[in-house]
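Note that one protein chain is taken out, while the other chains of the complex remain in position.
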Amino acid sequence: MIRTMGRKRVVAAASMVAGLSLLVAGCSNGDGEETDSTNSPDSSAAAEGAKTDRELVVWAGATKPINQTFNPFSPQVQHVALGGIYQTLYYYNKAGSGDPMSLLGESFEWNDDGTELTITIREGVTWNDGEPFTTDDVIYSFTNDIAGPAYISGAEAPDDTTVVLSFDEPQYTNEFSLLGSTYMVPAHIWEDLEEDPIEWGNLEPVGTGPYTVNSISDEALTVVANPDYWGGEANVTNVRYVGVDDNAAAQDLLMSGKIDWVGMFIPQPDPVTDLGIGYINTPQDPTVMYTCSNADLGCEGDQTDVAVRQALNLAIDRTEIKDKAFVGLTGDVSPTFALLGRDDKWISPDVPAESPQTANIEEAQAILEEAGYTMGDDGIYEKDGDPIEMTLSSVDGWTDYNNAAKLIEEQAAAAGMTVTAATVSWNEFAEGRSAGDYELIMGGVIGTSVPDPFQIYKDWMGGDSTTPVGTPLEPGFWNFSRYDNDIVDEQIEVAAGTLDEATKMDAYAAIQEEITRDLPYIPIVINATQTFYNQTDYTGWPTEDDLYAFPPAWGAGASGVVLHSLGGTE
Amino acid sequence: MRYIARRLVIYAITLWAAISLNFLLPRLLPGNPADIMIAKLSRRGDVSDAQLESIRRLFGNPDASLWQQYLDYWGQLFQGDLGTSVQFYPSSVSSLIGSALPWSIGLVGVATVLSFIIGISLGMFAGWKRGTWVDHIVPSTTLLQSLPYFWVAMVLIYFFARENEWFPRTDGYDIWTFNNTEWSWAFAGSVIYHGILPAITIIISSVGGWLLGMRNMMVSTMGEDYVVTAEAKGLKKGRIMRTYGARNAMLPSIAGIGVSLGFVVSGFVVMEQVFSYPGIGKLMIEGVEGNDYALMQGVFLVITLTVLAAMFITDLVYGLIDPRARQNA
Partner (left out) sequence: MPDLLTHAPDPVDPGEAADAREDERHIKRHVNGKFLIGAAVLTFMILFAIFGPMIAQFDPRISGDNPVLAPPDSTYWMGTTSLGHDVFSQMATGARTSLLIGVIAGLIAVTLSILFGVVAGYVGGVTDEVLTLIIGVMLVIPGLPLTIVISSAVPGRSGLLVAVILGITGWAGAAVVLRSQAQSLRNRDYVAASRIAGENPFRVIGVEVLPNLLPLLTGQFLFGVIFAILGEAGLSYLGLGPTGSISWGTILNDANSGYALQSGAWWWFLPPGIAVALVGMSLALINFAVDEVINPKLRSAPLEARRLRKAKAEKKAIAKADKQAAKDEKKAEAQA
C-alpha cells in the first residue's frame, strides 16, 4: 500500500504547490478596468438541497495518524482548513474558465502598470470567535513573516473596506497567488502568538469559513456548520474527515457506504458507479516523460539528442498506454501543454494540437536515420557503434506510471531504441530530477489553476527556472529538463509584460513551435482526477453540466465551496 | 542472584549496542531530515532564516562532530526525546509512538498469548496421541506457517470484510462513531471487534510453530524414563500428560517466546499495514514512506527495546522454573 499512498500524497502536495506558485497571466481585467465578480457561493448552488444532519464522511487523502493541525501555514494542514475554515479573497475554479468567485473579496482592480492591486473586502463578515473581519486581518495575511510574499512592497487600508497592495514590478501574473491562494487569518490571534507560528497546531482555529472544528483524534476529525457564516449556515451540518491508509481500503469503504466523498484513483470505476455512487473525472495534470535534454548544462545520455526525443515521441503508442496503464481514464494531451477543451484558444494553428495517439515507427526510424543512426545487428539503432540506451525511472508504487514505463519500454524496443524501465524510491526521484541526474523520468507537470498555459512555459521551460546539472533546483523552479532556449525565454518576457491577447497569442505561438520540436518533456496523457460522491443522500455536487468548482475532496479552497453548496436530498 | 546479575550485565551491554546502532544507522544513510523538512516548507513559500535555524536546532546540528552528536543523542534519549517527526510535523516522535504502542502491544500480546495457548494445547494433544492418525495431520500445519502474513490478512479481508461485511475492514476502533479514544464498554467492544481479524491472522500464521515445537518436545519427553516409570506405576493418564509430559516439554517453548518475538514483530509490521491498524508497525511504514528518519529510528528503537524487555522477562521466568538454566549461565 505504500505505493498507492505515495502517489496520492504527491497529488495532494502538488495541488498545494499549484495553489501557491501558479499565477494568472492576464485575466479579463486588463487596462485597469474594474472586475466585480457577481459570482458568490451562495448564488451558485447553495440553495439546492435541504438541511440535513446526516454526517457526511470525507476522505481527503489523509493517512493515519492524521496530522493534528489546522494551521494554514503548516505543510501538513488538514484539508478542511483550507476552504472549509480559512478562506481566500476569491476562488479560482481550476476546472472551468469563468471569472473567479467572490469570497472574502467584493472586488479588485489593478492599476495601469500592474504595480498596485486595490481590493474591496466583503462587509459584515465575522470570525467564528465573534470578532469582525477587517482590513487589518487582510494586511496581516499578506504581510506576515510566515507566508507573506516577498514581492509585496506595501499594504495599506485607505478606508474600512479597502486594501491597497503595492509592488515594485508588475505583478499581473501573481493575481491567483494573491487572491486565490492566500488564506485570510485573524490578526488578533496570530499577531500575539507566543509560539512559533509554524509549529502551532491551532486546534481551535478561528476562521471565516462555513465550518468550525468539533473534534480531532489520530483517526478522524469532525467539523460542524458555522451558524454565523456570512454566506448562510451550510445545509450539511456535520462532516467527518477520516484517515484511510490506502486506496484499496478507501474503495472498499466507499462501496460499503462508509465514505461519502473522495477524490482518488480507482482503475475500475464501474463496480463503484453500479452501486449508484456519483462519479466525475476531471483530468487536469499532464503526465510526461521528463528528459534531461540539455547537454550544455551537463545532461548525459542519448536523450540529449533531439532526434532521439522526437523518435521516442513518435514511437509511443499513447492509446495503448491510456488503455492499459491508465485504464482509459486519462485525457489526451497537447504538446503545447494547453489543456485541451479549456485553453484551446491559446494553441497556435501552426503546431499539432494533440500529440500523436498511435505509434508511427517508420517515421520515428526515418528521423533517427536522418540524424545519422544506423540499425545494429540486434535491431537497436546506434551511432558510431554506440547503441541508443536510456533508463526510464518511475517512482516505485505509482502503479499507473510504473505500468506506463513498462509499456514505453516495449514500444521503444519495437522502434529500435532500448529504454529500460526502472523503479526508484520517491527520494531518488526527487533528488534525481532536482539535480538533473537522470535520463528519462515518468513524471507529472502541474496543470495551471487558470485557463492559460503560461505558468508551465515559465516555470517548466524557462531558462531562468533551471540550474546546471549537479546543482539542485531552488524551490519554485520546475525546469527539470534543463531546457534553455533563447526564443522561449524572450517570448515568456513578452507574454508576462502584456495583457493584450493578440500579443500573447503570438508569443505563445513562437514558444509552442520551439517546444513541440525540442520536446523537453515528452507529453503522454492528461492524468485522471477522479471524484466519487454519495448522490443518494446529498445533492449539489459539481457535475459535468455544472462544474462550479474543482470536485475532488482534496482540492484546496475548492472543497470549502463544494461543502457549502451541498444539501440533503430530503 | 548471580544468574540474574550476570544476565543483567549482558542485557545492559546489548541495550547499549542496540541504541548505538540506532544512532549510527541514520547517519550512515543518505539524506538529512532537516533538509527534507526545509524542502517541504519551502514549497509553501519562502523560509526565513529564523525558521531555518529553528529547524536545524530541532533536527540536530549537522556541523557538530559525530562524538558530540552521540553525546547529545544520549542526552535527548534520557529525557525521552526522540526528535520531531517530519511526516507528522510538529508532533514529536515520542508522542506518536506513545499513542501507537498500546495498540500493537495489546493486539500482538493477546494474539501471541492465544496462539501460544492454542498451539501448546494442540501440540500437547498431538504429542500424546503420537503414533495415531494425528501424526498425519500435524505436518499440514507447516503449510499455515509458510503463508505470508499479509497474504493471509488480505484473503481474510476479502472474504470476511469485503464480500461479507462481517468484520471491519480497517482501524483499531469505529472511527465513525467515536470521535476519540475513550474509556467505555462500548468503546472496548469496538476495539475487540476490530481486533478479531488481525488477531486471527497472527494466530493462523504462528500457531503451527508452537504446535510443532510442543508436539516434538512432548514426543521426546514421553519417551523419557520417568514418564515410562509413571506409566508403569499406573498413574492417571491425564496426570501423566500434564504433570510429567507437558510441564517438561513446555520449557523450551517458553524460552522460545522471547526468541520468537522477533518473528512476531516482523509479521505484525506488515499485518498492521494491511488492516490499517493504528499500531507501531504501521507508524514505521509511514516513516519509511515519508523518509522520516526520526520517526523510523524512534520506532525501531522502541521495537528493539520491547523485544529486549520481553526476552528479559521470559529469561527470568525460565530461570525460575528451570534450575538448570541458572547453573548453565
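General observations
The chains carry the letters A and B, assigned in the order they are written, with residues numbered from 1 in each.
Following the convention adopted for this analysis, contacts are C-beta pairs under 8 Å (C-beta built on N, C-alpha and C of every residue); 3 or more make two chains touch, one makes a residue touch a chain.
All figures in this text were calculated on a predicted structure; none of them were measured in a lab.
Set against the missing chain, the residues B:132, B:184 or B:229 yield one that touches it, B:132. From the set A:410, A:464, A:501 or A:570, the residue in touch with the chain omitted from the display is A:410, counting the whole complex.
One chain of the complex is left out; on chain B, the residues touching it are 10, 13-14, 17-18, 21, 25, 29-31, 130-132, 135-136, 139, 142-143, 145-151, 154-155, 158, 162, 206, 209-210, 212-213, 216-217, 219-220, 222-223, 251-253, 255-257, 259-263, 265-266, 269-270, 273, 284-285, 288, 291, 296-297, 299-300, 303-304, 307-308, 311, 318, 322, 325. The chain not shown here touches chain A at positions 1-4, 6, 248, 251-252, 266-268, 271, 324-325, 327, 396-397, 399, 403, 406-407, 409-410, 420, 422-425, 427-428.
Keep this in mind: only the chains that are shown with their structure count from here on.
Inter-chain centre distance (chain A to chain B, centres taken as mean C-alpha positions): 41 Å. Residues of chain A that touch chain B in their complex: 1-2, 5-6, 9, 13, 16-17, 20, 55, 57, 63-65, 67-69, 73-76, 145-147, 149-150, 196, 198-199, 201, 214-220, 222, 240, 242-246, 249, 252-253, 256, 258, 426-427, 475-476.
Within the complex, the chain B residues that touch chain A are 31, 39-46, 48, 50-51, 54, 87-91, 96, 99-100, 161-162, 165, 169-173, 175-176, 179-181, 273-274, 276, 278, 282-283, 285-286, 288-289, 291.
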